[in-house]
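As structure tokens, the structure follows; a few thoughts come after it.
Only one protein chain is missing; all other protein chains are in place.
So, subunit A:
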């Protein structure tokens, strides 16, 4: 008897279930969450014939290993990495048939950070507020995978795509983040804004799904004291008291009390998901008109 489920043989450093997240609940303190590299998640879904919002696995830095209990089609995308089925190399960024009880190994990325594994039918854990995403900030959705976790799979829909390999953007050697200034740029010195948009920053090893923490020159405040808590958006560049900017990613808090000096354009955030610690960052100022 076949059983549409996936056994997690090796969970890796951090592997979570992600879909397009749960927007619309920020007023209740619920982060939007969802795949950090949304285009990569949508692509692997398309390769296996899933709708773009089906739940996939998001791996971090060292992949994972899985054993489906039924024959499935899988596709691995995002950060490039070796993929093996029962020890034999198979294609990356392409649909691959995996027999029941075979071992699928998603290796450590050769570049980039996050891998995406789509399985035909999608990961069918119970949705919370309309999403199956793991939210690391508030603990909604399924917990991060551990060895031995068994994940239910949905019923496969459309046939998988007929491609040998699907092109994807390479992980960035330098992360360019276009920003619109504000809403709290007036809490900083004019020099701070110049520093942000002209000096070199690097991705900190402390970066995670909540925020891309940075290393680099400190941004100086012009206004002291505390800002009353206010709503925060995806891509907000928040500056905590240590002066080092943090770019808010999918699991960011919905309100916060540190001033936001600028906001990163949403189309630049998928690359941020793939920028390894140490990657140089340049914040580039957009004209207000271009920001719309």
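Simple rule for what comes next: a contact is a pair of C-beta atoms (placed from the backbone, for glycine too) under 8 Å apart; a residue touches a chain by one contact, two chains touch by 3 or more; residues count from 1.
Criterion: contacts and distances are computed from a predicted model.
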Hidden subunit of the complex - UniProt protein name among "C-deglycosylation enzyme beta subunit", "5-oxoprolinase subunit PxpB", "Pyrimidine operon attenuation protein/uracil phosphoribosyltransferase" or "Transcriptional regulator": "5-oxoprolinase subunit PxpB"
Of A:107, A:211 or A:253, the one touching the omitted chain in the full complex: A:253
Of A:129, A:144 or A:161, the residue in touch with the unshown chain: A:129
Residue of A:110, A:147 or A:229 in touch with the missing chain, whole complex considered: A:229
Touching the absent chain when the full complex is considered, from A:183, A:217 or A:243: A:183
Residue ranges of subunit A at the interface with the undisplayed chain: 23-30, 128-129, 138-140, 180, 182-184, 228-233, 235-236, 253-256, 260, 263-266, 288, 291-292
